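Here the complex is missing a single protein chain, while all its other protein chains stay put.
Think of it as A and B in the order they're written, each chain with its own count starting at 1.
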Amino acid sequence: MLGVCYYPEHWPEEIWAEDARRMAEAGIGVVRIAEFAWARLEQAPGVFDWAWLDRAIETLAAQGLKLVLGTPTAAPPRWLVDLHPDILPVDRNGLPRLFGSRRHYTPASPAFIEATRRIVTAMAERYGNHPSVIGWQVDNEFGCDDTIFSWGPLDRAHFQNWLKVRYTTVDALNAAWGNDFWSMAVSDFAEVELPTRQVCDINPSVQLDFMRCRSDLFIDYFRLQAEIIRTHAPDRFVTHNFMGFSHTFDHFEMGRQMDVASWDSYPLGRIESLPFAEGERNRWARTGHPDVTALQHDLYRAVGRGRFWIMEQQPGPVNWANWNAVPERGMVRLWTWEALAHGAEAVVYFRWRQYRKAQEQMHAGLLRPDHAVSAGGKEAVRVAGELARLGDLPATTPAPLALVFDYTAAWVTQFQPQGKDFDYRILKLRWYEAFRRLGIDVDIVEPGASLAGYRLVLVPTLPILSEAALKAFEETDALILFGPRTGSKDENFAIPVSLPPGPLLQKRLPLKVAEVESMRPGLSAAVAGTVSGIVTRWREVLETDLDPLARFADGAPAMVAAGRFHYLAGWPEEDLLESVARHLLASAGLPVLDLPEHVRLRRRGDLTFAFNYGPDSFALPVAADKLLLGEPLLKAYDVACWRT
Amino acid sequence: MLGVCYYPEHWPEEIWAEDARRMAEAGIGVVRIAEFAWARLEQAPGVFDWAWLDRAIETLAAQGLKLVLGTPTAAPPRWLVDLHPDILPVDRNGLPRLFGSRRHYTPASPAFIEATRRIVTAMAERYGNHPSVIGWQVDNEFGCDDTIFSWGPLDRAHFQNWLKVRYTTVDALNAAWGNDFWSMAVSDFAEVELPTRQVCDINPSVQLDFMRCRSDLFIDYFRLQAEIIRTHAPDRFVTHNFMGFSHTFDHFEMGRQMDVASWDSYPLGRIESLPFAEGERNRWARTGHPDVTALQHDLYRAVGRGRFWIMEQQPGPVNWANWNAVPERGMVRLWTWEALAHGAEAVVYFRWRQYRKAQEQMHAGLLRPDHAVSAGGKEAVRVAGELARLGDLPATTPAPLALVFDYTAAWVTQFQPQGKDFDYRILKLRWYEAFRRLGIDVDIVEPGASLAGYRLVLVPTLPILSEAALKAFEETDALILFGPRTGSKDENFAIPVSLPPGPLLQKRLPLKVAEVESMRPGLSAAVAGTVSGIVTRWREVLETDLDPLARFADGAPAMVAAGRFHYLAGWPEEDLLESVARHLLASAGLPVLDLPEHVRLRRRGDLTFAFNYGPDSFALPVAADKLLLGEPLLKAYDVACWRT
Partner (left out) sequence: MLGVCYYPEHWPEEIWAEDARRMAEAGIGVVRIAEFAWARLEQAPGVFDWAWLDRAIETLAAQGLKLVLGTPTAAPPRWLVDLHPDILPVDRNGLPRLFGSRRHYTPASPAFIEATRRIVTAMAERYGNHPSVIGWQVDNEFGCDDTIFSWGPLDRAHFQNWLKVRYTTVDALNAAWGNDFWSMAVSDFAEVELPTRQVCDINPSVQLDFMRCRSDLFIDYFRLQAEIIRTHAPDRFVTHNFMGFSHTFDHFEMGRQMDVASWDSYPLGRIESLPFAEGERNRWARTGHPDVTALQHDLYRAVGRGRFWIMEQQPGPVNWANWNAVPERGMVRLWTWEALAHGAEAVVYFRWRQYRKAQEQMHAGLLRPDHAVSAGGKEAVRVAGELARLGDLPATTPAPLALVFDYTAAWVTQFQPQGKDFDYRILKLRWYEAFRRLGIDVDIVEPGASLAGYRLVLVPTLPILSEAALKAFEETDALILFGPRTGSKDENFAIPVSLPPGPLLQKRLPLKVAEVESMRPGLSAAVAGTVSGIVTRWREVLETDLDPLARFADGAPAMVAAGRFHYLAGWPEEDLLESVARHLLASAGLPVLDLPEHVRLRRRGDLTFAFNYGPDSFALPVAADKLLLGEPLLKAYDVACWRT
């Protein structure tokens, strides 16, 4: 199903009906509305104006469009901030941020919680049983512009209470954080400072706990809204539109509170915001990197326990990156099909029509400001036609390979990179990419979730490895590859007494990481043996009696295995990753298909999709008569689909 | 005429007479004084000490020197700041900046306005009719060190009042700014925040209005002083010394309040502060870029409606750039002649003698701290002799080509670059340079000013195009070339409903800009046709029935024309710019002269000047007997002048 984001409050009421008609004609099935309209809906505490939204909803519903309603809490109105200034988030210097954009609140503010209850309850009461409203989006893009954090007195008190629940006594807190170090001990939870503006380094244990605390705060805030909605809107799904590659709260944990996950897909902007080399940036500037978006699809399919939407799909050039390219013609269609191939239930374009004013005026829509259909809009219409032709897509079946992704791993490596370029986003992307380049579908899995049925499991790193995670590793038959730093910390961010990979994993992998080295750009270490290539950025010195599969030049083990359990003692560069991937896939009995850098495959049930991210054609291993979409010679920026 | 800046308050009174005598001997005709001496002139509110300044003025006047008096408001004394702390500007975090340098005031402070009235009135009363005082400089370098901005409560209140005047009602404000977006609506002008410390992006409409507001505030502040001076100092000129390449207020608008414009010319420092590539920086490190200073001369000639001075001329190495080179021998003379060639009425060196102490101690003067004449001082003496030999220079006559420069264009592209390197300073410099490399003189013209008489008009960009500007384009016979983003915004920073270049220009240029792309470094698009080369940084997709003069590789129009009106759909690199320049100059019937990278010409009346910015000689197209200055083989860093 395709959809659009629509803002009736931006447009004269006279054109709503025409908009609705054009949407229906274009093959749009669902419309997201209202998620920034708080000021239009509530003019003073408890004083509501629903009339305009009633009319907008009826106008859309009259064309058979289904609706997803967004709660408008991402944009608290001016009067609310004036009544309760402590709603505003506070920066690291203790200064409140100002009204005038969005996300200007901290959920640690009781006044904001009360205001949230009021608007969400009223909205859910009014529209909860509306037959056209099929789902609800809570708030909008938690964490956007670093808004998980706030450093005010309410946030400090909230953190102190959170710690009290976690540790019960200050002695336990002091022990967990190692507060004997540098005389940091506290004698009361009220003495704990937020981890900011300290004179020297900040204790990473404190940073990790503060991150957990803020993650919990937003998960609680989601749950609060979800519960209100479910009370008044039975049988509608509740979701949130996550931001991809955003790691400041635990999406898996919030996902457990949802019926469907959704995320906002902007492939081009990621080229600027991820730390790619310039050559790689230029290569994919007008297409996006072939694995970045796909990896997010696979992640949110896991977050939504099988169900996910694209709640915002880039429809053309946007406004927020350092440079904003026009997508190659065909890419809006390709991105849409790719989302569907990875299992998306709906792809909702952001937005119906480009708005001429304010912050996002340079963000394309399916319509241009002159009401004509944009280049991206034409591609959306094409997809709608193709979708109608194909009929219902089959259910997604599990991939042969699981990649374990962990938000805590992102936090640990962020607070203690030890090497400046140890970036978890890149690490997991490179592992994912290496296997996708060999034609393998990948499922993303949370640590501790069942790994039954997989042939191969990848753990790029997992610094804090729980009993539950170990159990899942033990209970699968898959080969498992652990990357560096796995098991390097206990749950309080301390090094295990038995050294990494820690007592749990050492039961299966009898080795100790005796020393670690982060390598500056330009340094590397060669690996040779069953697998070969180089490691950069990170290298570990292993102490073990296991026979190495490969060694560093100085003879130290680079990769070892104990039964199904494999360990790689460094950050693998492309050549080593490919070598490792081929070795493991062969060992697991999984056939590989060598794909060029710009082509990817993805299966959905009995359908196989192929995507061409480059200007060069690629001959697909499929006969023309099998193809449901596309041609055997997959052209530039084109899509193909066949039944297997 | 040559002049110097002199600070009697820095030197023992015993040497004033000797200084004055040496100035006169050196050929100096005018002296600027007093512009930082507030603390010496007023010791407490209304308690003045004029005696020392009286003596200084008489000492200089006794040598026949003319005087320009600076009002000292750029340096409020300590006691004034202590009496009225709200004079101090406030940073973006709401913290007042501290006393101890200069420009530590906001004109939004009523107390500062009152103090200004007092000191300026007293000074103008005392010296207004002095026969040696020929002019007045108001304050010093408005905007230096980002001082147009201040973010305090007085500044906020001033902005709110300014908005009330502009919009009358909050409904109008909300509509202009698109405040339905993200629930940003306000219900009272007092609810408007300054555009800073918002959580996410700031609305560019707000940023533009705040810039306009601050520009108006300083223009009003200039006018306040100018009116006081004119009351007490009849028939003296009033000016301000602008900073080149500083765009934080509208110099044209302030210039309308002046009799003469003036600006401070520091060619070497610009090499560091403009975003040049390192190779270009190194090439011109000891000369300055051949077009950067010239462009400012042409700009301030327009700002002063034909009349301008150099109020501060670099005389040697300075102190404030990242690196501070010694000018190549000859450059101080060259810069002086270049200013005169572009029409300057006077060139005033900063400063007479290098001061041994405080912030600017490493800034050269015509004298060294040991009282000897500096290298630059010797060049100034040489120019004085040459000037005396040439006699009065003829009046400047209009150039054949006008380049339209617009402060609002600088603001729009700053607040919404859309591509990180879309820098208006560079854009206009490159267009100017391309035509000067072909031997063409250029006038800078404000949008809306008459373009009558020009053969060619360049508009590198003009995002907000007014009725008046259109009228001027319509009423000239010149060919006109518009660059990308022209007409892309309405006066409130919204995209036109009819798409760029907007309804006004679309009357003459029937086209729509359907899409825009900003290109990261390394990306480009080839252009071929009547003109050819590449565009980088910015490309537009045009929808038009006009026959293109040139196309992009994908067939889309790159340059189109409708009669005299031409449009270029991208940021042209050097090769394309030259191609476009040759095409337009040929069409306009203007002959070109191919100059090497390091040589430039400039006409003043019937005189033609030539300047050599490089180490290689250049054979001038002129016979030796025609030369008033220099030789037919123009040597390194040399100047020539002949009558045509």
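Here is the rule we go by: contacts are C-beta pairs under 8 Å (C-beta built on N, C-alpha and C of every residue); 3 or more make two chains touch, one makes a residue touch a chain.
Just so it is clear, the model here is predicted, and its values are computed rather than measured.
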Touch criterion as defined above, residue of A:N129, A:T169 or A:Q198 at the omitted chain: A:Q198
Identified contact with the non-displayed chain, of A:M1, A:V541 or A:A562: A:V541
Hidden partner chain, touching residue among B:A285, B:A380 or B:L523: B:A285
Interface with the undisplayed chain - residues on chain B: 7, 9-10, 36-40, 72, 75-79, 82, 89, 91, 93, 95, 97-104, 144-145, 147, 272, 278-279, 281-282, 285, 316-317, 319-320, 322-326, 354-362, 364, 368-370, 374-375
Hidden partner interface residues of chain A, rising order: 93-94, 177-187, 191, 193-206, 416, 418-420, 492-499, 512, 514-523, 539, 541
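Going forward, only the chains that are shown with their structure count from here on.
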Distance from the mean Cα position of chain B to that of chain A, given in whole angstrom: 47
